[in-house]
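A single protein chain has been omitted from the complex, and every remaining protein chain is retained in its original position.
The chains carry the letters A and B, assigned in the order they are written, with residues numbered from 1 in each.
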Amino acid sequence: MQQKEPVTLSELATLVNGEVIGDPHILISGIGTIYEARPGQLVMAEDERKLKQALELKPTALLLPFELADKGAEVKGVIKVQNPRLAFARLLAYFAPQYSLPQGIHPEATVSPKAKLGKNVRVHARAVIEEGAQIGDGTWIWPGVYIGPDAVIGSDCLIYPNVVIRERVTIGDRVIIQPGAVIGSDGFGFVTVDGVHHKVPQIGTVEIGNDVEIGANTCIDRATVGKTVIGTGTKLDNLVQIGHNAEIGPYNLMAGMAGVAGSSRTGEYVTLAGKAGLAGHLTVAPKTVVAGGAIVASDVTEPGFLSGIPARPHREEMRAKATMRRVPELIKKQKELERKVAELTELLERLSAEAR
Amino acid sequence: MQQKEPVTLSELATLVNGEVIGDPHILISGIGTIYEARPGQLVMAEDERKLKQALELKPTALLLPFELADKGAEVKGVIKVQNPRLAFARLLAYFAPQYSLPQGIHPEATVSPKAKLGKNVRVHARAVIEEGAQIGDGTWIWPGVYIGPDAVIGSDCLIYPNVVIRERVTIGDRVIIQPGAVIGSDGFGFVTVDGVHHKVPQIGTVEIGNDVEIGANTCIDRATVGKTVIGTGTKLDNLVQIGHNAEIGPYNLMAGMAGVAGSSRTGEYVTLAGKAGLAGHLTVAPKTVVAGGAIVASDVTEPGFLSGIPARPHREEMRAKATMRRVPELIKKQKELERKVAELTELLERLSAEAR
Partner (left out) sequence: MQQKEPVTLSELATLVNGEVIGDPHILISGIGTIYEARPGQLVMAEDERKLKQALELKPTALLLPFELADKGAEVKGVIKVQNPRLAFARLLAYFAPQYSLPQGIHPEATVSPKAKLGKNVRVHARAVIEEGAQIGDGTWIWPGVYIGPDAVIGSDCLIYPNVVIRERVTIGDRVIIQPGAVIGSDGFGFVTVDGVHHKVPQIGTVEIGNDVEIGANTCIDRATVGKTVIGTGTKLDNLVQIGHNAEIGPYNLMAGMAGVAGSSRTGEYVTLAGKAGLAGHLTVAPKTVVAGGAIVASDVTEPGFLSGIPARPHREEMRAKATMRRVPELIKKQKELERKVAELTELLERLSAEAR
């Protein structure tokens, strides 16, 4: 592991196109959080509530958006920037402890002589690369990874330990795959004849765009025919399931345990929160956001925020739940009405008898 | 990879016991989908809607059920069959690119001299087979697979990369296990004494029937004592969880992310859709179907289609949801009634005063 030496606040400010308020010479040794920061650490606070919490730690320095920069006056040094989260990401990259795989092919890796490796590819111990596989320049392959025959992997990818990429899968450039993920497993397809489920062979493949990230133990099934697609720049969290022939659009975000059943298609910028699901054979409009645990059971033709099982516009779902809370009052009032109507009836009968 | 040469439509028809309408000599090179088909590819359409979509692609040939065969007249050649999905599965198998593992035991596999391997077993690099394990004839073991001591695996199984099968698990014939699945992990059993959770040792095992398929990263826990059972011909999708001592009946279908808690038992032909769950210690009647995301919390004594959390007959669930939608109207009408009753009361009081 290599760790960065402490660096002045002004050097960090330059790194993020920020401006220093206070002492530009303070030495910063790393990044803290709003819950815990050691002396020498810089803390990011993107809103007033977080700033308040951060100030309680009396941090050495703060990273703040323009509009809050004045409120950090009690701290020795502040870097002010337009987008503190983006600046934060850059500082994290700067301070990240550096680990690198051994150069070249580890003697205990199993690489087919018929695989085609680019320049500066690193393959660690116990990885297996089958014949016909292609690995782009600068890609790193951790231990225990399996890359099947004729799989094609782009440049500058990080394939973490024990990932499985089966035959003929294609993967773009700068793709990151967290440990244990499986790409190209058989889709779940059977045809039942006389009570026996016969396997429908899954002879298609998976195509993953550039700049995709795939979470730990996530599974992406290969297509029956054709391909399952993950669009450019899409990010999948851990334990996500993508069914065969699904086509996930570009720049989607799918949080942990989200699932997309077979043959569904999402537009660009679709977001699934944790444990959300899409049933099969659906089309989901660009920019749709699905709440945690919601299950979309029919096409989504207009972007919006959906929740519930089956999912519907969140506002409707909330109104329905609010309405439900009024039912006990309805029951109570109905009893009163019944009593009153009975009284009226009795009174009226008496009156009408008297009138006769 | 070996790929099939193009073949005439009539040869394919023979393969699936179908009948050719149109030109039997057209050469077919592969299978397309209703979304994408290259020249030379055959497309299957099982219903009118799909046929309509398929025709837009102007495919070289179609695979159709008897009742639609006439409607493919504009296409050069049609194969008509009784069960197009079954025929489709056969054609996929025919056109599937062939990959085979190296014969015998790879020099970089770790196989105990006390393991017992059948004829034509293939064990690829980096697989580990422990002492006392038995592998049936013709079974293939991919890289990174772990087979624990005394595990017994049947004939003609496919065990994909990085699957873990722990000690004493038994697996039938023709079982397919997708990458990363874990069979025989400890069940989740603890006894809490004075605030500390003590492990209940899980000394049972798992028994998997013939013709079972298990999805990628799916987990099947071993029993506390006795065995967890997966019945003959049952198919589990990816990321499915089967708890200890569960007994899954024959010919069940469990889609992605379905879960069965400990000691529950399903009859034959039970289907769990994606993300569905069974609580523990339940009995579920044969042929029960559970909708996506539903959670069954009590015994199911009669087959039916269940949905909701907790799950109940789908028709009831739908009726309840429809009813809920009428509550706002109820509230509105109740207000009207209250107003009318107040008017009546006032009128009656006036009348009764006048009458006096």
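As a working rule, a contact is a pair of C-beta atoms (placed from the backbone, for glycine too) under 8 Å apart; a residue touches a chain by one contact, two chains touch by 3 or more.
Please read these numbers as outputs of a predicted model, since none were measured by experiment.
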One chain isn't shown here. Among B:Gly77, B:Gly136, B:Gly243 or B:Gly292, which residue touches it?
B:Gly243
Hidden partner chain, touching residue among B:Arg90, B:His106 or B:Arg168
B:Arg168
Just name the one of A:Leu9, A:Val121, A:Leu239 or A:Ala261 that touches the chain not displayed here.
A:Leu239
Since one chain isn't shown, list which residues of chain B touch it in the complete complex.
110, 126, 128, 132, 144, 146, 148-150, 162, 164, 166-168, 180, 182, 185-186, 188, 190-191, 193, 195-203, 217, 219, 221, 224-226, 239, 241, 243, 245, 257, 259, 261, 275, 277, 279, 293, 295, 297, 309, 320, 323-324, 326-327, 330, 333-334, 337, 340-341, 344, 347-348, 351, 354-355
Which chain A residues touch the hidden chain?
1, 30-33, 35-36, 83, 85-86, 88-89, 92-93, 95-97, 99, 106, 108, 124-126, 142-144, 160-162, 176, 178-180, 211, 213, 215-217, 233, 235, 237-239, 251, 253, 255-257, 269, 274-275, 292-293, 308-309, 324-325, 327-328, 330-331, 334, 337-338, 341, 344-345, 348, 351-352, 355
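Here is the rule we go by: only the chains that are shown with their structure count from here on.
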Chain A and chain B, separation of their C-alpha mean positions in angstrom
25
